[in-house]
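Sharing a structure, written as structure tokens. Questions coming.
Other chains of the complex are left out, but the ones given are in their true place.
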């Protein structure tokens, strides 16, 4: 049932956007540092909720970090090193579209990390995160859930829609049959890393619009007391008539017209 | 007259998005390197057209570069140095939201660069750009135009709309009265830097939707022969019934419901 209708969604997400704008202004003003980790099933909708969050925010206040495969140099470093590089300075919100938790998820399930490495990761992570939160960083971790039937539906859509084809990677395809292994890996991850100072929050993304609103509402409510008044900007009337564009060197392109209208 | 209706716009921009997806796949596949510079009036709509271009593209193939004020260290370097760092490697499209042309525009008009620096810039730039295009980089430069009355309208909207307030900077406000000085600076810039290998294209953004379509159509048409067949991906049926999520450690958040519905 739930199924929000489209206008309700638009209305609600716009309302929340205003609160996010306030929140980001508070972050910039107070010098807070916020890290939000987005993990979850392939196709769950990490990219979509991140885009919804960022949509109206000043890009100087919020950064998205989506790291690719480590280089050889990075692969030889301390595991957390390449993520640490992207942690926020005062006044920044950083959204991790996948994160160090790769090791506990895809790397484990697909066999890119061995059991020793995964165990070491699960052991080290709460300590690593405690260092960050002790330093005053606010660390919020979301895991987006989706039933396999829904996932299959979205994979089929990606296969068929030319606008979404690139989202379907060979790893995704190989991962399809590992749904239950991912569930197991997630539960082990939760057992090891759902801590007081850096707890996980699961959000149901079977309905993506619903999932976005649930997640964003939660995110806003996690940062209390984050109001800073909007700066008032004065735009006194211009002197004289407004100017128009005039061109001496080259002219603008002619307006595009629809093919049928030519 | 022109004023596209909303559905026409949506239909056209979606159509063009498909072509952009093809283009980006060709770039990745062929190893082409593309730099697109976006300059123009404050409020003209650089951010909006960049967002429209990127919307459906694989973020691994396209990057936006929007540099802030130079650090003291950067300010002491070769003027182009901090931009060079962001030039594309093979297979990449880089969109510069403002660029090295800052010096000929805002820096000149607002007095952050003196005449000697501006002249040196206008003299060096065609040479700098020739080095890039000689090396095989495709360099496309757009300047987005807007009449002052339209600009005023948009500034007022930014002042009044809580979602857009951060877009109105003190520099914008101080720049309002300098509309004609910007025109003059632009024409001088065009005279010096509208070259065979790196020509400028002006696009009228008094109507932003119209401007976006005109610009994107031009961009696509500038990269000829850019078709690579979409990879065909096979999704064989899964064995057994699709699994559902099940939770042993923590449960997902309850769905958000509209306040009135609680």
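Some notes on this structure:
Each chain gets a letter, A and B, in the order it is written, and its residues are counted from 1.
In this text, a contact is a pair of C-beta atoms (placed from the backbone, for glycine too) under 8 Å apart; a residue touches a chain by one contact, two chains touch by 3 or more.
Keep in mind it's a predicted model, so treat the numbers as computed, not measured.
Complete-complex copy count for the single protein sequence, taken from this structure file and not limited to the 2 chains in place, is 4.
In this section, only the chains that are shown with their structure count from here on.
Mean C-alpha position of chain A lies 21 Å from that of chain B. Residues 2, 8, 12, 14, 17-18, 21-22, 25, 56-60, 66, 68, 145-149, 151-152, 155-156, 159, 162-168, 173, 176-177, 179-180, 183, 187, 190-191, 194, 200-204, 210, 213-215, 217-218, 230-231, 233-235, 238-239, 242-256, 258 of chain B are the ones that touch chain A when the two sit in their complex.
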